[in-house]
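Only a single protein chain was left out; the remaining protein chains are all shown in position.
Right, chain A next:
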Amino acid sequence: MAADLILPNGGTPAGTSSPASSSSLLNRLQLDDDIDGETRDLFVTVDDPKKHVCTMETYITYRITTKSTRVEFDLPEYSVRRRYQDFDWLRNKLEESQPTHLIPPLPEKFVVKGVVDRFSEEFVETRRKALDKFLKRITDHPVLSFNEHFNVFLTAKDLNAYKKQGIALLTRVGESVKHVTGGYKLRSRPLEFAAIGDYLDTFALKLGTIDRIAQRIIKEEIEYLVELREYGPVYSTWSALEGELAEPLEGVSACIGNCSTALEELTDDVTEEFLPVLREYILYSDSMKSVLKKRDQVQAEYEAKLEAVALRKEDRPKVPADVEKCQDRMECFNADLKADMERWQSNKRHDFRQLLVGLADKNIQYYEKCLMAWESIIPLLQEKQETK
């Protein structure tokens, strides 16, 4: 068995790599990753959204630019155009072929709430950022980034042709996990996975609450904005009646106008940059929960098979091959999942730090704009008017 044969490509054709290769590769690469990005050899960017109008439909494509020194890539640089359904296809393929790993979430397929125009600049930009994040997360993953489907996604001129081929390039693990049947009852979940499960439950719950609070705040801010937009102009109306007070009143009106604009910018920013990331992580938690379930199934099957063997009361201590396979499968899964979980936790911490610092920054900027507006009219208000 080529157990110690470590191949650069973690997702090799079935049969040649050992089940443990994913995690040992992971361990090796994790050391490299600690040197912040210096050993990075793959860069992917999503940008340049374009609208395509065809007879049957209208849709948006994004340009995917790839720069890499990896041997898996024939050219050093690639530029292709992909649409949302291509990303969706990629994600499905990754889930299929790498079931022991946590696959990053995609932004929601359909617009859930509100009357948002899916061709509006704001919506497209929000989506572009999320798709960029999605690919970058895959790029950063030591196993997923070597996935064949991912490679094709980044490089193929005609992705549809490739899709039609229906090439199932499953990893050995993927192949075997695919055939795990459910219906086995899990004896006991290892503490660490139980803890992860509980954590994800509470985590998703809290994120949901934060999402609702953030939306409520935006709603209140918009209603506040509506009133401000009526409030400012009344000072203008008053100003038209007055002599000496005309300029001060007009100044106050303009000031309130500036604050209104600043508030609108705040609500737009939060809607476009804060809420989508929250939702992404809720989706992430959901998909992680499914992977955990799958892991449970793998363990359950192993335990059941093991028990069946024990009950047969054979003298031979040798464990049958298929039970061994189950054990491999389970241990592999556990290792991959554990590693991914750690990686996920660290990314999550970074992402949320960035997200919340960003939220605080947006609010600070809003108040600074308002402060500037009010401070600038104080001299105007204090001015002694020349008597006419």
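We take it that a contact is a pair of C-beta atoms (placed from the backbone, for glycine too) under 8 Å apart; a residue touches a chain by one contact, two chains touch by 3 or more; residues count from 1.
Criterion: contacts and distances are computed from a predicted model.
Asker: Hey, which one's the missing chain according to UniProt: "Phospholipid-transporting ATPase", "Mitochondrial import inner membrane translocase subunit", "LOW QUALITY PROTEIN: sorting nexin-4" or "Organic solute carrier partner 1a"?
Answerer: This omitted chain is identified in its UniProt record as "LOW QUALITY PROTEIN: sorting nexin-4".
Asker: Write down which of A:P104, A:P142 or A:P248 is the residue touching the left-out chain.
Answerer: If we include the chain that is not displayed, A:P248 is the one touching it.
Asker: Decide which residue listed in A:F123, A:Y162, A:F193 or A:F352 touches the omitted chain of the complex.
Answerer: Of the listed residues, the one touching the omitted chain is A:F352.
Asker: Even though one chain is hidden, which residues of chain A still touch it in the full complex?
Answerer: 199, 202-203, 206, 209-210, 213, 216-217, 220-221, 223-224, 226-228, 230-231, 234-235, 237-238, 241, 244-245, 248-249, 252, 255, 349, 352-353, 356-357, 359-361, 363-364, 366-368, 370-371, 374-375, 377-378, 381-382
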